[in-house]
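For this depiction, one protein chain was excluded, whereas all remaining protein chains were kept in their positions.
The first chain written gets the first letter, and so on, giving A and B; residue counts start at 1 in each chain.
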Amino acid sequence: MTTAALHPGFRPAKYLAVARTALRQALAERAAIVGRMAFYFVILLIFSQLWYVVGEMGALGELGATEFLWYLALTEWVMLSLTPVHLDIEADVRSGEIAYRLSRPISYLGGRLAEAAGDCALRAVTLGIWGFAMAYLLAGSLPKDPSGLLLALPLGVLALWLGLVSMAAIGVTAFWLQDCSPVYLVWQKAAFILGGLMLPLEIYPDWLRQVADWTPFSAFMYGVGRMSFGFDPVLAGEVALRLVGWSLLTTLLLVWMYRRALRGLEVNGG
Amino acid sequence: MRAILNFAAALFVTNLRATLALRGAFWFAAVMMLLNNLLYFSIWWIFFDRFDEIRGWRFGDMAALFGVVAAGFGCAVVFAGGVRDLGRYIIDGELDGFLTQPKPPLLHALGSQSRASGWGDIASGLFLIGISGVVRPTTAPLVLVAVASSAAVFTATGVILHSSAFWLGRTDSLARQFWEFQIAFSSYPRVIFGGVLKVLLFTVIPAGFIGFLPAELLRDFTWLGLAAVLGGASAYVLLAFAVFGRGLRRYESGNRVGLRA
Partner (left out) sequence: MSHAIEVRGLRKTYRVRERREGFGGAVRDLFRAPKRELVAVDDLSFAIAPGERVAFVGPNGAGKSTTIKILSGILHPSAGDAAVLGLCPWRDARQIAFRIGTVFGQRSQLWIHLPAADSFDLLARIYEIDPATYQRRRGEFVEAFGLGPLLKQPVRQLSLGQRMRCELVASLLHAPEILFLDEPTIGLDVTAKAVIRDLIREQSRREGRTLLFTSHDTGDMESVCDRVIVIHRGRILLDRPVAELRRSYIGRKRITLHSVAESVDLKLPGVEVIERRPHCTEVDVDLKQSSVERVVQEVLRLTRINDLAIEDPPMDQIVQAIYADAESTPAPEALAP
């Protein structure tokens, strides 16, 4: 069987239904929602203290501790909203469940991505509201130019899509590695550092910042977080373009890897 | 007491052999964790490259702090790896086996597992302590004290959090999450926390005893500091034993869950 990533008769309604079901399922896992909110709060709390102290030293330039905290609220919002779809794919590969799923009249990869998107949507909404409230509480105010936050919303959605596709590609490595968590850890740390999860890239040495700009990560985290520094539609447009571009590239990579993986599966007597 | 130490040693050796039985997996997990920690720590290198110091804290202080926390956590999951699953043991009745044997059940449960990735934590921790520049040859033995007491407090708070399962039922995933919060709280400069938060960090969330105090002991040794580190660790360990012992009287051996079905 040579299943394309998406079946020829692609029917969006089917995938939408999958996403809706996943969302409802995620709604039932209340402890997980509360746990994520608590973690989000802890991180914001720690950094509100850190930036307050650094800001006091006058080391942040024209921007204040408030903007830096809102920056973190945005990047963490993206990071924590991502559904770990790679773990689902890995589990399917390891348990052999994938063989059953391949025989269903829905693309395996498309179905898994739709499920992840549904779960991710719930996370993004709950954490978005929570993060807004907590950042406001801890920073004491909105950023100087809060209209930038509006631009962060659509950029966040694009970033989440890039994240899900990337993580799906990481999950597909399980076909060769069985355990994909080492690959994930490296990707995650790259996102932390090159994406500027905690520290805006303005703080980085120039050479490292240039390196970061050549990777998908600077648009993925920094591009979204940067909106807390002010309303800049030109920059937002550029970030959006880069996110779409990287998403396309990653999707191509994902489909290519997945097809190769399936071919390997047939050889193994699938 | 000697019988207990004997037992602990035998348990650890058995455990180590079980971890090493899957040799490839062992090395892979340990090396990946080492890389992971060092990559993560590089954020602080970027930070101090830009800001130089915050309220007297420099890169070396941060490396020593991060190193103590990483090595302490590593020791906890290597020597007392069962702590992460203690809540599940309580809920699913897996303490039964430890309870019918004539050795302290808590020690037995903690020592019944060991995580290979912990060795990577220990290695990265010692590396960071090494490059921090705060340790002199004369103070080197203090590294052992600092890491051991950090590990003891980590383990003790894990036991306390997971023991909540005796009273509240299935709390293991939340307990694990809150346990790992401590790492987050412990691995930031102490100087940024003030007021109520500071009090919390030395009580409810003992980040102070996991990271700040042991790391400071390495930098400026004082007898008072040593007393505080050892006293704090002992207090948490005693509290952990007391809470677990109390809970054990309410232990239901997985029956309550079965009855609900």
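In the analysis below, a residue touches a chain if its C-beta (ideal position, glycine included) is under 8 Å from a C-beta of that chain, and two chains touch if they have at least 3 such contacts.
Keep in mind that this is a model prediction, so the values were computed, not measured.
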Considering the full assembly, with which of the depicted chains is the omitted chain in contact?
-> B
Options B:50, B:88, B:103 or B:198, residue touching the unrepresented chain | B:103
Absent-chain interface residues of subunit B come out as 3, 6-7, 10-11, 14, 17-18, 21-22, 93-97, 99-103, 169, 249-253, 255-256, 258-260
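Quick note on the criterion: only the chains that are shown with their structure count from here on.
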Residues of subunit A defined as touching subunit B within the complex = 31-32, 34-35, 38-39, 42-43, 45-46, 49-50, 52-54, 57, 59, 182, 185-186, 189-190, 192-193, 198-199, 203-205, 208
Touching subunit A in the complex: which residues of subunit B?
-> 28, 32, 35-36, 39-40, 42-43, 46-47, 49-51, 54-55, 173-174, 177-178, 181, 184-185, 188-189, 191-194, 197
